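The complex appears here minus one protein chain, its other protein chains still in place.
Think of it as A, B and C in the order they're written, each chain with its own count starting at 1.
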Amino acid sequence: MTYIPISPMERDAMLKTIGVKTIDELFKDVPAKHRFPELKLPAAVTEMEAAADMDDLALGNESLRDLVSFLGAGAYNHYIPAVVDHILRRGEFYTAYTPYQPEIAQGTLQAIFEYQSLITALTGMEVSNASHYDGATAVAEAVNLAYAQFRGKRNRVVISPAVHPQYRAVVRTYTQGMGIELAGDDARADLEAGPEALGALVDDNTALVIIQYPDFFGRIHDPAALIEQAHARGALVCVAANPTALALLKTPGELGADIVVGEGQPLGIPLSYGGPYLGFFATRRQYVHKMAGRLVGETEDNRGQRAYVLTLTAREQHIKRDRATSNICTNQGLMALASAVYLAVVGRSGLRQVAELCFHKAHYAAETLGKLPGFSLCFSAPFFHEFSLCCPKPVQEINRHLLEHGILGGYDLGQDYPALKDHMLLAVTEMNTKDDIDALAGVLAEVCHG
Amino acid sequence: MTYIPISPMERDAMLKTIGVKTIDELFKDVPAKHRFPELKLPAAVTEMEAAADMDDLALGNESLRDLVSFLGAGAYNHYIPAVVDHILRRGEFYTAYTPYQPEIAQGTLQAIFEYQSLITALTGMEVSNASHYDGATAVAEAVNLAYAQFRGKRNRVVISPAVHPQYRAVVRTYTQGMGIELAGDDARADLEAGPEALGALVDDNTALVIIQYPDFFGRIHDPAALIEQAHARGALVCVAANPTALALLKTPGELGADIVVGEGQPLGIPLSYGGPYLGFFATRRQYVHKMAGRLVGETEDNRGQRAYVLTLTAREQHIKRDRATSNICTNQGLMALASAVYLAVVGRSGLRQVAELCFHKAHYAAETLGKLPGFSLCFSAPFFHEFSLCCPKPVQEINRHLLEHGILGGYDLGQDYPALKDHMLLAVTEMNTKDDIDALAGVLAEVCHG
Amino acid sequence: MAKIIEPTLFELSSPGRTGVTFPQSDVPPASLPENLLRGILPLPELAEVDVVRHYMRLSGFNYSVDAGFYPLGSCTMKYNPKINEDTARLPGFAATHPLQPIETVQGNLVMMYTLQEWLKEIAGFAAVSLQPAAGAHGELTGVLMMRAYHHSRGDAKRKKMLIPDSAHGTNPASSGMIGLDIVQIPSDARGNVDLASLRSACDDSVVGLMLTNPNTLGLFDEHVEEVIRIVHECGGLVYGDGANLNALLGIVRPGDLGIDLMHFNLHKTFSTPHGGGGPGSGPVGAAAHLVDFLPAPIVGIVEEGTSETPPLYGFIDPAHSIGRVKAFHGHVGMIVRAFTYIAMHGADGLRQIAEYAVLNANYLLARLRATFPVPYDRICMHEFVAEGRLAGTDIRALDIAKRLMDYDFHPPTNYFPLIVHEALMIEPTETENKATLDAFAEALIKIAAEARTEPQLLHEAPHKTPFGRMDDVKAARELVLCCWLPPQDGK
Partner (left out) sequence: MAKIIEPTLFELSSPGRTGVTFPQSDVPPASLPENLLRGILPLPELAEVDVVRHYMRLSGFNYSVDAGFYPLGSCTMKYNPKINEDTARLPGFAATHPLQPIETVQGNLVMMYTLQEWLKEIAGFAAVSLQPAAGAHGELTGVLMMRAYHHSRGDAKRKKMLIPDSAHGTNPASSGMIGLDIVQIPSDARGNVDLASLRSACDDSVVGLMLTNPNTLGLFDEHVEEVIRIVHECGGLVYGDGANLNALLGIVRPGDLGIDLMHFNLHKTFSTPHGGGGPGSGPVGAAAHLVDFLPAPIVGIVEEGTSETPPLYGFIDPAHSIGRVKAFHGHVGMIVRAFTYIAMHGADGLRQIAEYAVLNANYLLARLRATFPVPYDRICMHEFVAEGRLAGTDIRALDIAKRLMDYDFHPPTNYFPLIVHEALMIEPTETENKATLDAFAEALIKIAAEARTEPQLLHEAPHKTPFGRMDDVKAARELVLCCWLPPQDGK
């Protein structure tokens, strides 16, 4: 089935206007020996068949509709109000391009402007861009900003080992071959050490210090001291924050951060096996010219109406080309819209409720599980909605058992941190009931006996 | 959770403007002894809980996503192109009222006008109204039209026993106490007899003759002779047609019908356990003033633009009150829209394809099943996509077996027609593959041996 | 020739273009009955993109609750929560066939049974049928039940239905449709049923009274119990038109007042969307003495549960049922939405709905009574009726309604109820905020001023909508009711 609305008659009339006899003639510039290859693809199916085939494929997954999940580690199972997808399904939003023509794109532009406003409100920062691909690439772009800010003269980036391992991996990828030295990116480091320990790694060559808040293990450390230390050396500080936690916690802005980034998925975006998600990126006004990505600003049209446009475009690839801070072009527009609708509809009290539910339930779970014979909590720091549980058996083995009981267990920290062999990172959200948690405890208790 | 957007502060300001102190004061006209009853309802849940609860309830059903279905009997499992629901989900359509204010309802009005046009094209008639509740009530309204047409002077309605039993039941309900004599409404009648046999029942007191096309058993009889007979007696003829079949078959219009009604559910409307569906109703121009329901006509606005309005409203309840042909007010607007989108997107060739697939697959099924030892086809007339199979065991018992194999068997005709004990009415559509049919045959063969 | 703003599907069609296509057949072909086949199938030929764009453009011509304030009196145009749209589309509900064995659809049946129970509790009835498709269909069901009740008692002479003059047109139409004679009962000066007239109409030929309370003036009848007593005393029954139940949720149960039977409009009170004209859903509740007459079947427990197994839900035919009023079991898609809605509200939430619906209406009344005449001016329920006339001007309600569109509001209901001249019937519902109500009141006040200073503005309104005033006469005279012509190409 195709979506081509041209009948053979119309095609012939068009060929005549063009002045050729066949469509094939239009391709004479293509080297003949490679022209018109036979593609070995399955025969085309109609929509009806495709719908059924995709249903079958989807049924090949066990989804969080069927399983009770305690898996987090950077992607969280939150409730998404129905209204979010209802708005995303409006063709006016999802079938538009980047708003290059503001006269006929004010819907998108105002929506981004509001998204920027919501992100600054949440993070306590002054400016936000229109999005990055995800939390990991947003962190990497923070490195770019800092590197550019010091005109490449500071080559050291300090990153906490308690930053998400995949975020650190992406920073390594992005910075490879640039002569940037990554300090602190060591999975064998002392994980009990608070952020202050990182301070020792900051020197006068340091462009940026990166921490996560709450960190990868769910812990909430007060980063104020570290930020002071970093600033004393002239370095910038980037905080990768969980946006749900920011409903409760002091904002990175208050705490002195220069850049706040993070994964926006918890704000109304489906898990979708890892994407598309949303990298948010906020900073202080003074760095706005170094910031990557689209930026929407308020203005007026020639009828005296308040309106919005893409602004400071001179930073971007289409103008600055090889001297642009980033190459980003297509971003996560629709996901930014999803998060804005989410934040609007849960609002001030709803987001706080979600955050508190996460907090209380995670603490109930930690307390319940930490008391199970053979299990123990691994860190003592305050935490938000994720915590590390030291287990009496390999995590994979435990998870296999849990799965038999319809429970998706936590993340195996041993894959990333040798010292955390047999440690499981568990996430608890508003989606987990007390019964779920008690059931988890029940199965874990069994496993330990087995 | 409520949807009330008024804060306590605002409420108080409003009460002040009204001149009362509390909301309760607004209800002083309500007899005190019954005021403010305590309703025993379950505690309110939030959206998140409601979503989960409804998911659970829905999982309490075995749906046609899980089962292979051969059940029809008035509601058919057809493929619904994705685009249909995408358009239905537009708030502009589904959250509007009946288009009483045409200046701001041209979307609905033009959509209905097009629906009317599609129905007349399909049925071969001259005018269509904007919908009835379902096929059954559309048949009952045809009786009203005919009764009104003869100003109550003809009191006999002839209805074929091969009209859907539930449609006949609804006609009985609607006509009770009106002194209308229903002839032919006899489940013990000779079901082999063609439409001509009905002719014998038509007399000079007959207002209307009602047949189904294809009939309840799926059979296609040429009704031309009966229609001639009826017309010779001055009676009107109503044909209740399956709209999918009309892609293939001579239109009732061509065949001389005066009224064509039917169940529009096959045209892109989900099965939804029986509703909401769509009663379509078309007739000849001369009866338009007696027709019930909304009617949209073309006109112009005061800017010279082509536009549409509700017209001939003087027929309706809000003007004619007790002398209106029908009391219908709210109809099936959104379902009419669904059918119009469906017809538009499958179009001339697609609907014909659907009809042919139904036809060929049903005939393959009939041939395959009819040859199974112990089974036989019960009628010899040509049929469309439904046929009656005479079974060696009670239908309920067979269906229980089929269900164990994930197959939803056919309709037990014995419930309605004593002579058809152990007869199953099977429907086959484009949704059934050859494999499905062969699997059905396999299980039936087993059942017969067991 | 009128200017075409959006061509019809038929005008957009182009020969040979296709949209959604279907698979090749996987069975051997059977031969089609040649003598029974039609010629041309004159449907349009369009691609999917053509269809989408067409309906996108059409949708842009509509006003809707999702877009703004829609105070259409008597229609309860409240906001329709989006979650309801999702629950109704769950394949577990939407992909079930009405004739499946009950064992395979216990989810549907539990839900329907529970909704019956909830509606009974909310309105004070002994049983509920979910079968009727809309309010008027509920009325038809109700009047048939009333007559059947009398007949069952050997009382066949009752032929008169009493209907207040403020009633909605469907009330007399429903009664007229089954052959009853209508007796109109006037309203008194305070908008109540006129007791004297009622008394004098009541005799042993009365089937009953169709009572809308609060009535279509938005007023709670101050003698409702007396009214009901009078009808009952002559042996008649009282039917409640439940279109205005939104004002009564948790405030009073119609059954407790003595109403014998009533329809609910799920598409008003319980927020299932109106769909541009439907579908609705009009369940009927009945007091104990009428339960046996409800349409067949209703959902019930057909096998009691045990401590281990839940009960089995199925269908039960009431003993003296009037029969079926439609095929299958009612508008289940709407039932899912209403169920979701009630579950989310609970008893307190329902009462708040009524409270705020009434608060909002009285607030608007308070803001507007100085500007527009309000003939029955007392504390109203969920709506009130003003007169769209302004002393010293030739402005009519219609002009005001059309001018409101220029302020981006949907107009109130016009010219109904019939007992108010130039009626403007305003029902804000509980889902509107104060800012919206204020803006609406201010627009109306401004329009009243315009009526004096620039009456043409109103006579020629609307100006800012995509379409202007319509030529209704042309439509009725020319009666162009469809737009296809047999195509010329003979295909």
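The rule is simple: a residue touches a chain if its C-beta (ideal position, glycine included) is under 8 Å from a C-beta of that chain, and two chains touch if they have at least 3 such contacts.
Note that the structure is predicted; figures quoted are calculated from it, not measured.
Peer 1: Just list which of the chains on display the missing one touches.
Peer 2: A, B, C
Peer 1: Considering the whole complex rather than only what is displayed, give the residues of subunit C touching the chain that is not shown.
Peer 2: Its contact residues with the unshown chain are 14, 17, 47-50, 52-53, 56-57, 60, 66-68, 79, 81-82, 431-433, 435.
Peer 1: Can you list, in ascending order, the subunit B residues touching the missing chain?
Peer 2: Those residues of subunit B that touch the unshown chain are 1, 3-10, 45-49, 81-83, 85-86, 91.
One rule holds in what follows: only the chains that are shown with their structure count from here on.
Peer 1: Return the chain pair with more inter-chain C-beta contacts, choosing between B-C and A-C.
Peer 2: Output for the comparison: B-C.
Peer 1: From the C-alpha centre of subunit A to that of subunit B, how far is it in Å?
Peer 2: 48
Peer 1: I'd like to verify one number: the distance from the centre of subunit B to the centre of subunit C, where each centre is the average of its C-alpha atoms, in whole angstrom.
Peer 2: Whole-Å distance between the two chain centres: 19.
Peer 1: In whole angstrom, what separates the CA-based centres of subunit A and subunit C?
Peer 2: Going by mean C-alpha positions, subunit A sits 46 Å from subunit C.
Peer 1: Would you pick out the residues of subunit A that each touch at least 2 other chains?
Peer 2: Residues 47-48, 81-82, 86, 91 of subunit A touch two or more partner chains.
Peer 1: Where in subunit C do residues touch two or more other chains at once?
Peer 2: If we look for residues of subunit C contacting two or more partner chains, we find 17, 20-23, 46, 48, 52, 56, 81, 83, 85-86.
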